[in-house]
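Note that one protein chain of the assembly has been removed; the remaining protein chains are unaltered in position.
What follows is chain A.
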Amino acid sequence: MGIQNLLWQVTKKAFTGGIIGVTISDRCCSVVPVRGDSMSPTLNPQRNSYLDDYVLVEKFCLQDYKFVRGDVVVFSSPTHFKDKYIKRIVGLPGEWISSSRDVIRVPEGHCWVEGDNKASSLDSRTFGPIPLGLIRGRVTSVVWPPQRVSKIS
């Protein structure tokens, strides 16, 4: 009887904690690891995978989707259903971007993203401008490892 009660209490606390955690991570901010080196040297400047950067992603920008050129954002992939990428916005709606062959205009409601490490980055030069609705948050600072804690400009 005591064990059952204890289990119920623990489940209730875990459930409440989980719900509060999900709400905070959806509306306020969350911490995500950075995989790959497409944003070197801003993020993940070394190639060792056990020293991945962890960044703080803020979600207040999703209220009105107002971004500026230079924001580093997390967005869902336009081609692969479950993937998320971290890249920098280099083109806002209505601007002209010169890619390798021609000059492209970024359509309304879309943006052009590119990684800082142009050599190994899968970005808008491959899959074109992405709708702003795919963006899931803006990266504001690095929070781990401690020697790399800094704000991202």
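Here is the rule we go by: a contact is a pair of C-beta atoms (placed from the backbone, for glycine too) under 8 Å apart; a residue touches a chain by one contact, two chains touch by 3 or more; residues count from 1.
As a working rule, contacts and distances are computed from a predicted model.
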{"item": "Missing subunit (named according to UniProt) among the choices \"AP-3 complex subunit delta-1\", \"Thioredoxin domain-containing protein 17\", \"Peptidase S26 domain-containing protein\" or \"Autophagy-related protein 101\"", "value": "\"Peptidase S26 domain-containing protein\""}
{"item": "Contact partner of the left-out chain, one of A:Ile20, A:Leu51 or A:Val149", "value": "A:Ile20"}
{"item": "Contact set of chain A toward the excluded chain (per top definition)", "value": "16, 19-20, 22-23, 26-27, 64-65, 76-81, 107-110, 130-135"}
